[in-house]
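Can you read through this structure? Questions will come right after.
For this depiction, one protein chain was excluded, whereas all remaining protein chains were kept in their positions.
Just so it is clear, A and B label the chains in written order, and each chain counts residues from 1 on its own.
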Amino acid sequence: MFEYVIAAFFIVLIIIFVMFMLGSYQMSQLELEKQKFSEQKAEQLLKRVVSSPLVAKEDGVLDDSKLIAALGLCDDMEQFFGKNWYAVIIILDSSGKTVRCQQGEYSTDCNYWVICADNLEARISKEKASGAGEEYAYTVPVNVARKMGWVTRRGTATRAEPALIEVWTYD
Amino acid sequence: MIISFQMWKIVLGLAISGFLLMFSVNYIGGYTAQQNDVLRTKIMNTFELACYNVYNTGNSMVFDDFSKLPFDVSLSVGAEHAIKVAGLGQRVLKVPVLFSIGDKMVFSRAEYDTGWWKFRYVVAMPETEIVLAPGNSPYASETVKGIVKALPDTTNFKNKVTYAVCNGNDIESACGKKPCEAQALLEELESGKALRGGKCTADLKKNQRLVTISMSCTEGTRGVCVEPYGPASGKARLYGTGTVFSYDDYADVAALIVGYEKKDAYGVAGESMYIHKNSEMAKELSLAAKIMARRYELLAGGLSGIAQRGQMDSDAEELGCVKLFQEMAASLDGLASEPLGSSEKAGETKKRMKEMGCDYD
Partner (left out) sequence: MTERGQANIVMMILVLFLVFGMFIFLLALLQKPPEHPMDNMYVHSMLLSIMRSDTGYPEENCKTVADAVACAFFEPYYKCGDNVPCYDLASSIMQELVNRYRSSKKNRLYYIEASPEGRVVSWMGKAVEISLPKSNEYIKNSLQKSTAEEKIQKLFKGEPITVKVKLYMAEIEAGK
């Protein structure tokens, strides 16, 4: 008789164990799915920035004059692309030097743009403190078209430079 | 005594089994409900990513995931335009999407060219037959072309958006062959064929949406009624709302058709889509006007600087672009604060800039 009690006890234990395992497997799948979705959204944001006519001449080719014009318009860019992101674009120069582009003046001497990174800490610290979000940063090769990259006596022409864009997002 | 002991064992066994069974059934019931919610969330995630993908790439696609479970999806157009899914909360899409949910859907990207900017949006709609009642408006043909171009072209896709013509009680394919899709219908209209149809009194199936084109739309007209004043402007009505919608582009009409008459907690879906489209367009045009105005000022300054430094001949043709850049910047400065205002001047300047080779398209 005692064996039956032990057998019944173990059966119940096994059933409850399987239920808990299923439950915790479910939770881990949900977490994985959530993370995968956040990664994919971050990837789509990158693709959107790289193909948006607001900063690009064509898909994968950014326009230097549009990038300079976009500097300092972070609030508007956030309304359009969403919050909690920044982008850094850098032309891979043979000189290896980086000269940051400033708002208000068109120049082909600068080779480095930072969009929406100013005051980043202040802007996202609230969200970071309250939430358990993740940060994603993706870097992708692009071209930057310098609108007046070639200057001759008869006019100017566009010049395509190799560049990198890093888009960082917090979700 | 032995018998009572065995009875006790049986009763105890039954009690424990009953308890276990109840526990298991409750758990499985809860687990199934949770699994359904998880699946719905996954489907909505895929929907959201599909919208971004179609918006970014311009590649159309089909989407059948909504057939797996019943969905109750609506668009709230309050302070933030959010897609609400019953039981799952809400999500805000970062790209403009005109949608209505169905089992077999097709996604495509459309654009409206303002002359100086192309506003892109995604149209996500189920398999539909657009039933046209062209009426006697002189702009009927142009209006039909505009509507067809604003909706998905499903040629070579398995989920179809087709077109039919209604006259009284009869509904027949709009181009004499089945199925009449966008490409085929546009070819017929370009070749000069006129669609004949009058007031539609036929019974409509669930997947049919009526679009009447008339010289005068009244409130009780079923479906969407379009009253064109010219080739791309006029007013429209949607059955179920008393609002008169004015339109300057066919994306507005597409919004009414895609949302259509479905009633939800936020009103009539077509009206919500119309508000959403105009709000997104205003937001995008305002930002685009700001950036482009700044850009043209920068280019004007840059080009002038090159001339002043003597790097370019003073009679170089490109120096004529400085004035055009400045004109464009001035027009866009005005549009930045009134983005849905007239963009005719900006469009004209852009055209002249392109002719002179001042800027790429």
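To be clear about the criterion, a residue touches a chain if its C-beta (ideal position, glycine included) is under 8 Å from a C-beta of that chain, and two chains touch if they have at least 3 such contacts.
This one's a predicted model, so the numbers in the text were calculated from it and none came from an experiment.
Listed by label, the shown chains that the missing chain touches in the whole complex are A.
Counting the whole complex, the residues of chain A in touch with the unshown chain are 3-4, 6-7, 10-11, 14, 18, 21, 25, 43, 60-61, 92, 94, 138-143, 149-150, 157, 159-164.
We take it that only the chains that are shown with their structure count from here on.
Between chain A and chain B, the centres computed from C-alpha atoms are 26 Å apart. Taken in their complex, chain A has these residues touching chain B: 8, 12, 15, 19, 22-23, 26, 29-30, 33, 37, 40-41, 44-45, 47-48, 51, 53-54, 57, 63, 65-66, 68-70, 73, 76-77, 79-82, 104-107, 147-148, 151-156, 158. Here chain B touches chain A in the complex through residues 13, 16, 20, 24, 27, 31, 34-35, 38, 41-42, 45, 48-49, 52-53, 55-57, 94-95, 117-118, 283-284, 286-288, 290-292, 294-295, 298-299, 301-303, 305-306, 311-313, 316-318, 360, going by the rule given at the top.
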